[in-house]
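The complex appears here minus one protein chain, its other protein chains still in place.
A, B and C label the chains in the order they appear, each numbered from 1.
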Amino acid sequence: MLIPCPHCGTRPVEEFTFLGDASVKRPASNDPSSMEQWYDYVYLRNNPKGRFDEFVHHSGGCRAWLVISRDTETHEVFGCVTVRDYGKTKGGKA
Amino acid sequence: MTSYRLSSGGLIDRTASLNFKFDGKSFTGHPGDTLASALIANGVHLMGRSFKYHRPRGVITAGAAEPNALVELREGGRKEANTRATMIELYEGLTAQSQNRWPSLDFDIGAINSLASSMFVAGFYYKTFMWPKSFWEKIYEPIIRKAAGLGTASKEADPDKYEKAYAHCDLLVIGSGPTGLMAALTAGRSGARVILADESARLGGSLLNEREEIDGDSGIAWADGVIAELGSMPNVTLMPRTTVFGWYDGNIFGAAERVNDHVIAPSPYEPRQRYWRIIAKKAVLAAGAEERPVAFGGNDIPGVMLASAMRTYANRYAAAAGKSVVVFTNNDSGYRTARDMKAHGVHVEAIVDSRSESKADAGGVPVLRGRRIADVGGKKLAAGIELDDHTHIGCDAVAMSGGWSPIVNLACHRGGRPAWNDQILGFVPPDTGKDFIVAGAAAGRMLLSECLADGARAGTLKGKAPATPKCRDEAFAIAPLWWVKESHGKAFIDYQNDSTAKDLPLAAREGYRDIELAKRYTTTGMATDQGKLGNVNAIAILAEATGKSMEQVGTTTFRPYYTPVSFGAFAGPFHGHHFQPVRKTPLHDWADELGAVFVETGLWMRSSWFPLEGEDWLAAASREVVATRERVGICDVSTLGKIDVQGKDAGAFLDKLYCNTFSTLAVGRARYGLMLREDGIVYDDGTTSRLADDHYVMTTTTANAAKVMAQMEFAHQALFPELDVTYVTVTEQWAQMAVAGPKARATLQKIVDGLEMNDQSVPYMAALEVTVLNGVPARLFRLSFSGEHAYELAVPADYGNMVARAVMQAGDEFGIVPYGVEALSIMRIEKGHVAGGELNGTTTAADLGLGKMMSSKKDYIGRMMAQRPGLTDPNRQCVVGIRPVDPQDRIRSGSHILKDGDRPSMAADQGYVCSVAWSPMLNMWIGLALIANGRARHGEVVQVWDGLRGHKVMGEICDPVHFDKENKRLHA
Amino acid sequence: MKYSIFSLLKNTLSGHKDWTPAWREPEPKPEYDIVIVGGGGHGLATAYYLAKEHGLKNIAVLEKGWLGSGNIGRNTTIIRSNYMLPGNNPFYEWSMKLWENLEQDFNFNAMVSQRGVLNLCHTDAQRDAYARRGNAMRIDGVDAELLDAHDVKRMYPFFDYANARFPIKGGLLQRRGGTVRHDAVAWGYARGADSRGVDIIQRCEVTGIRTENGKVVGVDTNRGFIKCKKLGLAAAGNSSEVAAMAGMKLPIESHVLQAFVSEGLKPFIDGVVTFGAGHFYVSQSDKGGLVFGGDIDGYNSYARRGNLPMVEHVIEAGVAMIPSLARVRVLRSWGGIMDMSMDGSPIIDKTHIDGLYLNAGWCYGGFKATPASGWCFAHTIARNEPHKLNAAYRLDRFRTGHMIDEKGQGATPNLH
Partner (left out) sequence: MPKAPVRSKPVAVAEVILPRVSPLADVAVQGRFGADRGAPGVTFSVRHPLSIATVIARAGKGKATAQALAEYEPRWAGPDQYFVVAQGRGEGALYRELKSALDGIASVSDQSHGRVIIRIEGPKVRNVLAKGTPVDLHADEFPAGKSALTQMAHVGVHMTRVGEDAFELSVFRGFSESFWEWITEQAEEFGYQVR
């Protein structure tokens, strides 16, 4: 698998560390009433067969956190942006 | 022994002879031979025994798919089991042994299995050997295991080296037959970066085996010309002896180059094999096609082989498979063998053609049309055949051709399924996308002209494909024939695993009707050739048995490796001492000079203890503790992770990372911090110092340094991107040493430049920049893990050894000792400081007695999830001290805690001992334990139960701080 | 037809023409009392025990591929009960006890072979952790032995002791651990369930779950709608996808785990050994192949194949452990999809939907759990409440903070 890092260019998968579902959003509140959101954030994951946006760390390269869009069945990689840019576009787009 | 070497022709070098041994007997061959061709030329046809029935076997193929002629090549640590005689290039001094036979290849007791073979059908194991129960492991299974397997692997370490490498190209061409050569030539001429790989030692593919004509010249001459041109292009890399074994995501191909398998031993500077990861913008699979056997009785008797193999042995290796040959075919290509053998002067009795008509040119050999071979006579060598009409024909070799299977393996490695083609009677490759193209015979093109044109097309990266050279085509026509049911003898489908044509209908009858179930039930296609020869026949027979079409039955899953790859190649140099890199601290040499024993800590080597003459680790560590507590000691703590955090929001960032607060820390001071995971569990701890308003340096534990860095990067980039902060690891910039003990200050005072050290100038938890030894920049922290009055001194790493030596010198008058991580650990347990054993990824801050550190005034990672009931339950196991009631007793780490009087059971389990030490200060074993509701149980006497090692002692739960509870020494 | 040496002899005499199918290939009925999704080890075992232990009859197992095509058909066959935490240990030990009597129970030789499972350790900290684990086992009556380096050397003199980057310091041995012929487990349970009336329906993919008023009413499949009163999900790597059909999001990620087999060899290594300084474990099959594996590739995947980095990683560790392996060849590699849970432990529980039961999250370890998982899941479905052996495997444990985290890695599935 090759991943097009926006900083380093295309690099093989062994340089990257994966962290799963990038759709999760850390809740802003520390109020006890937000517990359910926190549980969802920490434990529940989108895990689709097919196209998937996920967190990826270029741990063996530039050390940027990225979001890649990838098909979990074919492993085709469609796109890759930094996690910051992902956060900037509404709803995210890798 | 008669010679089967043809008097002329072949690509062997007759001017040179090579000596080799097979099963202890000496033979000679020529450069250009394989072990198989040399054996055939020497009249040796029996080369192995089959897996289950131990049937005598000779070669079936002349290539990579060989299932029978597997040998143990070489000896000692270089011995290699299951090596295909058909792929071993002959070299001077080669030694090989046959395998899976006892006592000898010729006379094999295991052949007894043949007698009971009518019982040993597919799946018989599953139906018996169940009674009495204990017999399976004691009797049946050991017998089965001994009989199973093939060759014997060496247990001596392999003396050879291996390498790994990456390659990049615009076009990777796999296979150097007419298709591959044409593709490489076309792409090479256009200036593209091309790699041409072929598993064979000599490039040319089937052109080397056949008598072809291209551009008015022989196929071989044409190939040599192309190869010479490719060799002269700087943008083309030729990789002979290189098997491309797998196609992976991103168009990455794995390949194994046999750099030195054709010599008796590699030069000391060269690897035996090299593993390649080839990253190809585009690739062409030009792997050709594999000929199939036909299932008929005795189709495994030595002397029976594929028709293409027989002519390869004759054309390429000048070795005659027999003196008198019968060809059995269902397609036109068998006729080539008859013609070629005849041209070489070998007598061809007849062509037995299962079809009632064909236009192929028999070259004057009699053709028996519409006939089939039912059985082959002979045991260790073919002795005549019997046709389905009971005609007998004498011969000592049989060439068979059941058709051709395009070699689609690589094209299916990423999930694609091949499709059945009724025209060529073979599975053709699936759609592999635009970056991987299958061409030539591998794509089902059976004519040479088609292959050349296909290759040219595939090698055209832009523009129009060039014209292809002229050639003579051999027509290809075929009619189905899989299994001659009139056979009496066993008709093999999978030679090596001894699965026969009858096993498949049996599997279907028993419910294993899916091809994948039939495969697993009969083991068809699971041998070292992975069904390259037999699978299509198996599919056809199963199709008939289940009333389905070939397409409906389909193939089993093609998987890497196209041919098996050695462990050595994959491992490369990364084993033994080089398995992982060694990481040394800047104080390594200093510690080494003082006789340190080093211990692996992650990748680091840390000084563990410093034994004096005659001391074991315990004596040394105890002495180091006592000396440190009484006088002064120095310890290398350079491995702690150090992260430089800067920026206007550095403090705010640390407040998010740690459960306690750092934004309020005064410049010039340090603070202990506790970091949680988002799930509320403790992640890491360490001290962080504030060097300036916008500059902190944090430390992490040795083990978690990299993980913490990744967590910071995530927190900043993904969670809190608004913070203006930077962070970078500076772990390796600093040599850091702890100097601890009542004389620590006096010692350091002697090397610190221009600073009078006292409680005002360097108070507890101070973090200061100083210089030492006349100008070496240094950071001085007053921190203590040992519980003593102590410091940590950091200097730029290149000075580390010298500064440490200077500290030793300065402390000499006080009796300074170096101490290692053993002593460090004893002292921290004496002081009840938590470390790895307690920070084990399942404990909360409260479990560790650090609950008060969790701020309630700010948001931080882990804050919310830490409040879940399961993590706040008062009955959770928390850290306590544990010590034996009788000070003579020893407590061991990993012991469990039971209430006094309870019998061992999971329900009675109260917790366990996480860390222990022999305390030289208290003269007893002490420990830290995690015990249910432990803080409320100080004073309780419990069983410290170590059933694993047969120990049980009574222990007392106590405060985790075993020594100097009032912390007097820290401030002394 | 009962299997025995006598039936084998009798059929040999009649040319093996009279063997009957081990299971039927029935058409799906319009309605069942209980439908199990997934004809893997767990699904088939569940059906078997529902029929055998609870006397239930009207049951179907729906399998989208061929019987046993999932992880039951592609795992490295290791069984053991060397768990540490109270939520796990008794469950896995019960599984071991069921293994020990399984073949006689279902009249099929699954080649249960208690060859011993040895976990090597290379540091004092690892040894202490093994001591803790070993004692947890012993306290529950499970066999465990702590070996030192000499003991290990006596068992396996051909490991790397002289030149190792991480010297072997000892290991934790469970002699009752071992291997089982994986496919035969699926076949044995399938045959046993079929003979008790369970319909095993291959090539039947569940595409939807229908509920009414918070209660399960049936499943849509590629072969039509099938009504049921109770629905048990045992879809292993596909759990998230199947649960999503009922609107559930699970604390699970799907990951690919690769496994490997070498060319066949004469007996080379006796038991199962795991290397503690890298990700590698190995045993030898009855057929002679060295069966080995390591870690998951690390990215979410539903493709049953992996990539080269993990292949290298595993094999580097293999040669580091056994230097002579360098000259052995790897024959084949494949992958299976693991449902990696957030704490590395499984879920066997009811759900918030009436009649819908979940069996998932088996990570690396579900093969050894097959008998107990089926047994407990059957209990949970039949009685509508968990057995005490699976009481800790609750779906809501993450919400309440009662994780069962043997490795202490937290909510990062690819680290379990």
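Going forward, contacts are C-beta pairs under 8 Å (C-beta built on N, C-alpha and C of every residue); 3 or more make two chains touch, one makes a residue touch a chain.
No experiment lies behind these values; they were computed from the predicted model shown.
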item: Among the chains presented, those that the missing one touches; value: A, B
item: Omitted-chain contact residue, chosen from B:361, B:474, B:615 or B:644; value: B:644
item: Residue among B:578, B:750 or B:858 that touches the chain left out of view; value: B:578
item: Which of B:164, B:262 or B:380 contacts the chain that the document leaves out; value: B:164
item: Per the touch definition above, residue among B:802, B:908, B:922 or B:970 touching the missing chain; value: B:802
item: Touch residues of chain B, complete complex, unshown partner; value: 163-168, 193, 267-271, 277, 279, 573-574, 578, 580-586, 603-604, 644, 646-648, 667-668, 691-692, 695, 723-726, 728, 730-734, 753-756, 761-762, 768-771, 773-777, 780, 796-799, 801-803
item: Interface with the unshown chain - residue positions in chain A; value: 7-9, 11-12, 14-15, 60-64, 82
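Assume only the chains that are shown with their structure count from here on.
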item: B-C or A-B - the one linked by more C-beta pairs in contact; value: B-C
item: Intercentroid distance (Cα basis), chain C paired with chain B, Å; value: 22
item: Touching two or more other chains - residues of chain A; value: 1, 12-13, 17, 19, 39, 42-43, 74-75
item: Residues of chain C engaged with two or more neighbouring chains; value: 303, 307, 399, 411
item: Sites on chain A touched by chain C in the complex; value: 1, 12-14, 17-21, 39-40, 42-49, 52, 54, 70, 72-75
item: Sites on chain C touched by chain B in the complex; value: 3-5, 7-9, 12, 16-17, 19-25, 66-69, 73, 86, 89-90, 103-104, 107-115, 122-125, 127-140, 144-146, 157-158, 160, 163-167, 183-184, 187-188, 202, 262-268, 277-278, 284, 286-288, 303, 305, 307-308, 311-312, 315-320, 323-334, 397, 399-403, 405, 407-411
item: Chain A contact footprint on chain B (complex, rising order); value: 248-252, 277, 279, 414-415, 678-679, 709-710, 713-714, 717-719, 721, 859, 863-865, 867-868
